[in-house]
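What follows is subunit A.
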Amino acid sequence: MIITYSTLFAFTCFALALLMNLWKIIFAAEIADRILALDSMFINGLALMVLYGLALGSEIYFEASLIIAMLGFVSTVAYARFILRGNIIE
Partner candidate 1 sequence: MNHFLIAPVVLPALVAPFIIMVVRHHMDLARIFSLASTVFLVAISLVLAAQASTGEVQVYELGNWSAPFGIVLVLDRLSAMMVLLTSVLALVINLYVIGSDWDKRGANFHALFQFQLMGIIGAFLTGDAFNLFVFFEVLLIASYGLMIHSGGTRRFQAGVQYVVYNLLGSTLFLFALGTLYSVTGTLNMADLALRVAEIPAEDTALLRVGAVMLLLVFAIKAAVIPLHFWLPASYANAPLPIAALFAIMTKVGAYAILRVYTLVFGPDLAITQGLAGAWLMPAALVTLMIGAVGILGSYRIGRLVAFGAITSMGTLLTAIALFSPEGVAAALYYTVHSTLAAAFLFLVADLVAERQGIEITGQRLMPQSGLIAVLFFTGAIAMAGMPPLSGFLGKLLVLDAARDHDLVWWIWGTILIGSLITILGMARAGSLLFWKSHGVTAQTDPASAPSYEEEANEQDEDITNPRPAALPFVACFALLSGLILLTVFAGPASRYAEATAAQLFAPEIYIKAVLGKVTP
Partner candidate 2 sequence: MSLFLIAALPFLGAVFPALLIRAGRNASASAAGLTTFLAFVGLLLHAPAVFRGEVIQVGVDWLPGLGLNANFFLDGLGFLFAAMILGIGLLVILYARFYLSREDPMGQFYTYLLLFQGAMVGIVLSDNILLLLVFWELTSLSSFLLIGYWKHLPEGRQGARMALAVTGSGGLAMIGGMMILGNIAGSYDLSVILQHKDMIQASPLYLPALILILLGCFTKSAQFPFHFWLPHAMAAPTPVSAYLHSATMVKAGLFLMARLWPVLAGTPEWFYIVATTGLITMFLGAVIALFKDDLKALLAFSTVSHLGLITMLLGFGTKIAAVTAVFHIINHATFKAALFMSAGIVDHEAHTRDIKRLGGLRHLMPVTATIAIVAALSMAGIPPFNGFLSKEMMLEETVHTLWGGSHYVVPGLALLAALFSAAYSFRFIGHVFLGRTRDDYPAQPHDPGFGMWAGPGLLMMLVVLIGLFSANLAGPLVAVAAGAVIGGADLPYYSLKLWHGLTPALYMSAGAVVGGLVLLKLHAPLMAAWNRAPRPEAKQIFDALMRGLTKLSQLITDGLHNGAITRYAFVMMLFIIGLSYYAYASGTLSLPSRTVQSVGPITVIAWFCLMVATLAVVAKHRQRQLSLVLIGVVGLVVSLGFNYLSAPDLALTQLSVEVVTMVLLLLALNFMPKDSPVESPLWVRLRDGGIAMIAGLGAATLIYMLMLRDFAMPSISEFHLANSYKGGGGTNVVNVILVDFRGYDTFGEIIVLGIAALVIYALTEAVLGTRVRAYLLNRKPDIPQAGDAHPMMMVVATRVMMPLALMVAAYIFFRGHNLPGGGFIAGLIAAIALLMQYMASGFSWASERQRMFYHGTIGSGVLIAAATGLGSWFSGLPFLTSAFGYLHWAPLEEFEWATAALFDLGVFLAVVGAVLLALESLARFAWQPGISSEHAMDINPARDHAAEEAAAEAAAAAAKGEA
């Protein structure tokens, strides 16, 4: 029971975090903030995924989380490198 409620709490927190990230992505004045917000969004999404697996008692969703962690990093670096160098694989 307590786990259910705490899971729901965590769900809500991360979902709200997602919304805040989205807000920042769209309305930030700075590209750095947008990249940052997208990175956070990846991580918050990952958290939601893990929470979902926890709530369902399933391990099926683990790979997705793993991939999100990896790909969030790659895309953040790619976006940042684009700003820094233009060519991201020079």
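A word on the picks: all candidates are chains of the complex that A comes from, given by their letters.
The rule is simple: a contact is a pair of C-beta atoms (placed from the backbone, for glycine too) under 8 Å apart; a residue touches a chain by one contact, two chains touch by 3 or more; residues count from 1.
Keep in mind the model is a prediction, meaning the values are calculated, not measured.
The contact partner of subunit A in this complex, picked from the candidates 1 or 2, is 2. Residues 11-12, 15-16, 18-19, 22, 25-26, 31, 34-35, 38, 41-42, 45, 48-49, 52, 60-61, 63-64, 66-68, 70-71, 73-75, 77-79, 81-90 of subunit A are the ones that touch candidate 2 when the two sit in their complex.
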